[in-house]
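Note that one protein chain is taken out, while the other chains of the complex remain in position.
Per-chain residue numbering starts at 1, and chain names A, B and C are given in the order in which the chains are listed.
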Amino acid sequence: MKPKIAFFDFASCEGCQLSILNCEDILLDILNLVELVEFREAMSEKAPRYDIAFVEGSIHRDEDIGRIRDVRTRTTYLVALGACACNGNVQARSNFVAPAVNYAETYGEEARNRVQVDPDFWPLWAHTRVRPLDRVVHVDAYLRGCPTVPNEFLHLVTSLLQGTEPHFPPNAVCVECKKNENECVFEQNRTCMGPVIWGGCNAVCVNNGYVCDGCRGCLPHANIEAHVRLMRQYRISDEAIRSRYRLFLGFEPIARGV
Amino acid sequence: MDGANQTFSIDVNHITRVEGHGRIKINTRDGVVEEVRLCITEANRFFENFVKGMQPEEIPWIVSRICGICCVGHQMTATKAVEAALAIEPSEQTVLLRKMLTESQFIQSHVLHVYFLAVPDFMGAMSVLPLAKSHPEVVKRALRLKKLANDYTAVLGGRMLHPMSNTLKGFRKLPERHDLEQTLDRLRAAVPDLEETVRIAQTLKMPDYERETEYVSLKHPDEYALYDGEIFSSDTQTTVPVDHYLDVTNEFTVEHSTSKWSKWHRESYFVGALARFNNNFDMLLPQAKQAAADLGLRAPCYNPYKNTLAQVVETVHCTHNSIHMLEQILQYDLTEEDLGFTFRPGRGIGSCEVPRGILFHDYTFDQSGACSKANAIIPTSQNINNIERDMRAFVPQMLPGMSQEELKLKMEMLLRAYDPCISCAVHMLEVEFVG
Amino acid sequence: MKIKPTPQAANNSVYLPEMCTILETHDMTEQNKFFRVELSKPLQHKPGQFVMVSIMGVGEAPISISNGPTQQSILEMVIRRTGRLTRVLHDLDAGDTIGIRGPYGSGFDLNEFYGKDILFVAGGLGLAPLRSLITPVTQKADRFGRITIVSGARNPAEELYRDDLKTWDRIDNVTVLRLVDRTENMPWKFGVGLVTQPLPQLAIDPQNTLACLCGPPVMYKFVVMALSAKNLPAENIFVDLERRMKCGVGKCGHCQINHRYCCRDGPVFRLSDVANLPEALQ
Partner (left out) sequence: MTDSIASQKEIIGWIRDLAGSHPVFFPERHGKNSYRFQTVTHTSDIQFDHYRPSIVPPVKCIVPARESLLHFEKKADGRVLLDAPVDSSFRILAGVRPCDLKGLFLMDLFFADGIADPYYLTRRKNTFVIAYACPAACDEYAFCAAVDSLDHRNGADVFLTPIKGGDLLVTAITDKGAGLLAGVQLEACLDGPAKRIGAIAARPDAFGRSFQVNPTNLPAVIKKNWESPVWEKHVLDCFSCGTCNLVCPTCYCFDIHDDLNLDASSGTRHRTWDACMLPHFSAVAGGHNFRADPAGRQRHRIKRKFEYLPEKYGHGMVCVGCGRCGRQCTSGIDIFDIVTDLCAIGDQP
């Protein structure tokens, strides 16, 4: 029987779902292999149970927690889709600003004062803290990156179809940089997060003339101390290093500490 | 059962086939509409807040994450704003490449909206999936056009979403000549698919509702304004400079909304494809004008459902305009540019049209070299006010002859016609229809 | 000048498996499944060798040959469910197809064993490869000295090849010592303890005994210590080692133990050779 798959989203740009819709060449093939039961971005149907749930976005509010827990109870396998779901992505940087300040910045001083004294004030804003999914529910697999990489999505789907789990080797972006024969950006007197970042994106940013900013999250074995020393050698101030780590890695322990 | 003399409440939570989370609530008592509300339930990601402290070149790259489907638009607008702040003048070559990048995303976003999000409504389908079986040729054409547009974006930007090639002053990596040539060939070959798209759009039966409002878009003396121009109002028929955008958007908070709303010369205004079409019809390429004629779309048009048709017209325009731009750029070799610049503190404002309407970004940099203040006003948050007013106007008109289900569908369709991108609405908003 | 390329070598790749049909499977324990596979021709293997088993689309892994050398076109294996490939293997049954290439590795040289006392020490799944040697040895038991088989399992339910152990035990010069780490409240009438436990009591003639060990990495150190205490020279001890493998033919580099390739130079090593391989028993 075809596995039932469903897509859900929380705070995100929804680009990861779009990345999958963007696999035009194979979209119809995929739909032959699975039964798509929920995909709010492209369809109106809803379903009570699914085999695989792809969840995009980070968790911010109490109501998000309720909803992701509900998804977890309905699905056999839960995949964190994209950087927001895997590690909080860019918005995790807002964790470094107190919620009241966030409101004040966006909605004015008055809002700041009220949000602090009136718990019922604009409950939708009950912004707690930007968290990746696995801080709230168990996650079975991670499709990293901002946006997610279609090839990894395919590997995941074909693995599950065959009754096994996907495997994403914990190798640095540098590996793919070498396979693409890129000149290392350090060679060009620029700095890169690649050595501590989980590869799998084919080093696409370096391939296209940029550096790696680390959207796929830190490797489990990342040698952060060495990376900070390396950045300092390139005369990057500690403050700038911290800010750099807080671009995409705001939720990683390192970004809090550097 | 029609809605006359009925007491009911409709609550559509998690509206489907729109980007982001929204909710429509309608309450009627004895056939009288008591309340119509549109709530946006998307969690705020506080972009304006957390970009503070970032380096100038980081900003366009990070704020593209506001929205997946509008990522190019956000990146372009932010690039222009930061360049304005730093007094960076991009070269002609850069501007041309950026215009192509912009139009590539118009094609992809409009094709996605028309085929995946809107057409199923008209064909009575819950989604595009059943159409893959019943109308495979339609779905295959949609995928073909979308793929072309996506590949076009990737050729220029490095990848389809959150492209990294464009940066302040220019491109980190220039597109390969070979890829540009191939894109040109493919765009030319796509013309029949476009004609077919127009033909399908002709068959869509648009609900017959009109409400005249203020239409706001960029306007440019030489071209159909997408990348550049000044802010134009259909009410005054004049433009104001982009730097005065705050006078246009006049954001205000309303009791039932967590977002700021916008209004200019009247209670609400419309941004997006229909506004551009109404305001800049003359600048459309002949092929696009022809498409409009084929669709029976005449400027000015006051039926918001026809925003979808205006998107079809713009798709035709962008494709033909891209063909012209590619022909132009292929006449000379692209040159690597020095992307170095000297920093200066200051404030800069940028505006572009994105598929869903006019977009503003505003950044200030202090002496430290980092961003100290940021603001972004997104088309969808400008439109929400207008959408709710459309709903309030249409629901009483529709009620007498319509079942609850139909009414619900028509409201969803109306919302979808605006192609709202709620993820973009970094300004939070809540519109409730409770009775 | 136009140069003609050397013509393409037709499908003779070492990495090309033969697709074979599974004849029989049964669950031996919760994690271990027995497979009997039909080949197109006899494997011609030596005891202790292994094959690469694959499922197309999932991957490939080294698995020990568990049956003794035979003229039949049969391959027997015990596969533990641990990862990506093995979990899919566990879903297969008689009639399904898997890829096999091999046999690979050094293996045991049966000739060396004739006339000798033999001590087998098998921990858990280690009995599967050792069975490929125990089988020919017990079939011609009269040509060997005393044969002792120490077999350890985590608990009674985890014991492999129960019938074989019984059969072997019935042979005159064969002693089978069955142990479990813990009974875990299951019926068990044999020994309780680690495989090292009975070793001090064994009468071992250091000059005329060969010992073959196979089990989890932690086992070797302690068994070797116990055997050294009995003065068994390192030349007389064989260890069957396991490493990550991709190619099985000494190329991919994953299984290297210092300068040796586990797949080519092993997986069966003489302990005296391993002495200068600090990575071997760590």
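Brief remarks on what is shown
By our rule, a residue touches a chain if its C-beta (ideal position, glycine included) is under 8 Å from a C-beta of that chain, and two chains touch if they have at least 3 such contacts.
This one's a predicted model, so the numbers in the text were calculated from it and none came from an experiment.
One chain is not depicted; across the entire complex it touches A, C.
Across C:73, C:231 or C:258, the residue that sits in touch with the chain not pictured is C:258. One chain of the complex is left out; on chain A, the residues touching it are 26, 29-30, 32-33, 154-155, 158, 161-162, 167, 169-172, 174-175, 177-179, 181-184, 186-188, 192, 194-196, 221-223, 226-227, 229-230. Along chain C, the points of touch with the absent chain fall at residues 1-3, 5-9, 11-17, 19, 56-60, 82-83, 86, 95-97, 99, 217, 242-244, 246-247, 249-254, 256, 258-259, 264, 278-279, 282.
Basically, only the chains that are shown with their structure count from here on.
Each chain gets a centre from the mean of its Cα atoms; for chain A and chain B, those two points are 25 Å apart.
Separating the CA-averaged centres of chain A and chain C is a span of 44 Å. Here the spacing of chain B and chain C, counted between their Cα centres, is 65 Å.
Residues 9-19, 21-22, 24-25, 27-28, 31, 36, 39-45, 57, 60-61, 64, 89-91, 93-94, 96-97, 101-102, 105-107, 122, 124-125, 127, 130, 146-147, 204-205, 207-210, 213, 240, 243, 247 of chain A touch chain B in their complex. Against chain C, in their complex, chain A makes its touches with residues 158-159, 162-165, 167. Those residues of chain B lying in contact with chain A across their complex are 14, 16-21, 41-50, 53-55, 58, 61-62, 65-69, 71, 112, 116-117, 120, 126-129, 132, 139-140, 143-144, 146-147, 150, 158-162, 164-165, 167, 171-173, 253, 258, 260, 370, 423, 426-428, 430.
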